[in-house]
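Take a look at the structure set out below.
Showing just some of the chains, left in place.
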Amino acid sequence: MTTSATLGEIVAALGGELDGDAARRIERIGALAEADAATLSFVAQPRYAALLASTAAGGVIVSPALRAQVGAGTATITTADPYLYFARLTQWWAARRDPPEPPGIHASAVVEPGAVVDAQARVGALAYVGRGARIAAGVVIGAQAHVGRDAVVGEGSRIAARAYIGERCRLGARCVVQPGAVIGGDGFGFAPDRDAQGRWVKIEQLGAVLVGDDVEIGANTCIDRGALGDTVIAEGAKLDNLIQVAHNVRIGAHTAIAGCVGIAGSATIGAHCLIGGAAMIAGHLEIADHVRISGGTLVSHSIKRPGHYTAVFPLDDNAAWEKNAATLRQLHRLRERVRELEKKTAG
Amino acid sequence: MTTSATLGEIVAALGGELDGDAARRIERIGALAEADAATLSFVAQPRYAALLASTAAGGVIVSPALRAQVGAGTATITTADPYLYFARLTQWWAARRDPPEPPGIHASAVVEPGAVVDAQARVGALAYVGRGARIAAGVVIGAQAHVGRDAVVGEGSRIAARAYIGERCRLGARCVVQPGAVIGGDGFGFAPDRDAQGRWVKIEQLGAVLVGDDVEIGANTCIDRGALGDTVIAEGAKLDNLIQVAHNVRIGAHTAIAGCVGIAGSATIGAHCLIGGAAMIAGHLEIADHVRISGGTLVSHSIKRPGHYTAVFPLDDNAAWEKNAATLRQLHRLRERVRELEKKTAG
């Protein structure tokens, strides 16, 4: 399935100032280095500006500052923020290429009595909607997806094929949930029974998951329901794939979290944070707004001030690593030896 | 869906000594700090005892030692282990709020010929049960879940929606499997074909997964089938979400494993261990009973004695980390310099 559009159509839909032939036909959006005459490209970072003079792209989206550097054969769309324009272009392009399926409930879907599915929503093949669930207008429930009892999916949200929304969980408007995501599995809670040799007794997780508007949740990411209250993902937060969000975590608005991150129970993460891939955040701590955590970093205590935080062992070839790692295990003793030397030489 | 109960009903069901109005109606279980007159709360740790005098909770579950500190307006349920009582209360409350669905096989489920589903089991909408599978009494197979050929699910186990139990895998009684879990994917085994430039030849995984009684397996957690023998999860073990358990691993009884942990092939983990989130355990090693591993720790060799083990780079702000990390790459040389200084000053 492919699509195409003229530069004129694009600017009519998305704005920007066109300098070039409005009838030029664009067949793909692509990187500057690999562009041809049917490609519309963009430059978001000044370091790619050098490519502008020589690109074969049919058109390029640029900021006013870079416009003069574009070669003669390439049309320009000038806009204050080319990257943002590009994002909107991908949305427009995707909708043009893949027009939305019509609303309705597929004959093979199971919608339990008492579920309310808006006439303008779509429920895909082999999907399941539990009793009491409410599916708003414009929602798309993908094939084989699951919306549990009394769950709520807000207007215009897209639940991909094979995603899972557990009972009583509530999603806001315009959310995107990727395939395999599990929203509302049980939190991990057990009490030890000391009279029974350390057997664990399950603490039923009575809360749910509350997801704000405009949240994206990645493939196979898990967000557990709260033990008593709810686990909360605030509006605009973006979660990548294979992330674990434990019970009663709170994630602030517009925070973006990369893949493979784990967040332990009752951690509170601020708004506008950036959490790098595979970072791990311990439970019962707080991270302030506007904190950036490097990938692979384990956060073991609260972070109260905005800033950039890291905890990663530096990469080395294995032989050098072995020597340094062995020494690291003696590091405290090494400091004591330095202290002794300082005493000795002080006299 | 909500529920409520009087304090008298609770004590009649779960025991404990009630001091207060048995007719008082409880509408929720909740934390002490946010409690109101319809809330039943609990104090499991002495550090929260200070809240007892001033709480607005209608009732509180306490140990005998703390009972005297509870304010006059709050009823008490006194019990030796308040946290354990709380766990049992959540179970009682959940069963009251969400009565079990009646047994039976949903019309949209596919149960292959030769599968044996007990009349007291429930198979949900769009679920699949393969031929030769055996589903015991009291089992709930959730919507869209999968039980493969010749698999066995023991009495009273709950297989959540969209969980996967592969062919020939066997689960004990009262297990809980969360959504998206994969029990019995193939182990990762390949032999290099040196005559074919390092192509890999798949080793079919002929074993299965054997899960004991009272095991919980988290959302999107994967437990691979054994290569020849079985992968074994002993009774009472509790696994959180997004855990990887490779082929032929053995996990001991009542061991609890937090989210995002990875356990490589043929590792043997003892009983009553606690494995912190995102810990990684190398293959072909043994961990003794009663070992505690900190979150984020990579275990690269066997641990033969009970204890608490850690391997985590300490968190710092990025600028400080950069300096220390750069120095760490010279650590072995630093030790040599200290040694030279010691020689020099010894004379």
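Per-chain numbering from 1; labels A and B assigned in written order.
Here is the rule we use: a contact is a pair of C-beta atoms (placed from the backbone, for glycine too) under 8 Å apart; a residue touches a chain by one contact, two chains touch by 3 or more.
A quick note: this is a predicted structure, and the numbers were derived from the prediction, not measured.
**Student:** Please state the number of copies in the whole complex; 2 are the ones shown in place.
**Tutor:** Copy number for the complete assembly, per this file: 3.
By our rule, only the chains that are shown with their structure count from here on.
**Student:** Could you work out how far the Cα centre of chain A sits from that of chain B, in whole Å?
**Tutor:** Roughly 25 Å, centre to centre.
**Student:** Going by the contact rule set out above, which residues of chain B touch chain A in the complex?
**Tutor:** 1, 28-31, 34, 81, 83-84, 86-88, 90-91, 93-94, 97-98, 106, 108, 125-126, 143-144, 160-162, 176, 178-180, 214, 216, 218-220, 236, 238, 240-242, 254, 256, 258-260, 272, 277-278, 295-296, 312-318, 321-322, 325-326, 328-332, 334-335, 338, 341-342, 345
**Student:** Please name which positions on chain A make contact with chain B in the complex.
**Tutor:** Going through chain A, the ones touching chain B are 110, 112, 126, 128, 130, 132, 144, 146, 148-150, 162, 164, 166-168, 180, 182, 185-186, 188-194, 197-206, 220, 222, 224, 227-229, 242, 244, 246, 260, 262, 264, 278, 280, 282, 294, 297-301, 307-314, 316, 320, 323-324, 326-328, 330-331, 334, 337-338, 341, 344-345.
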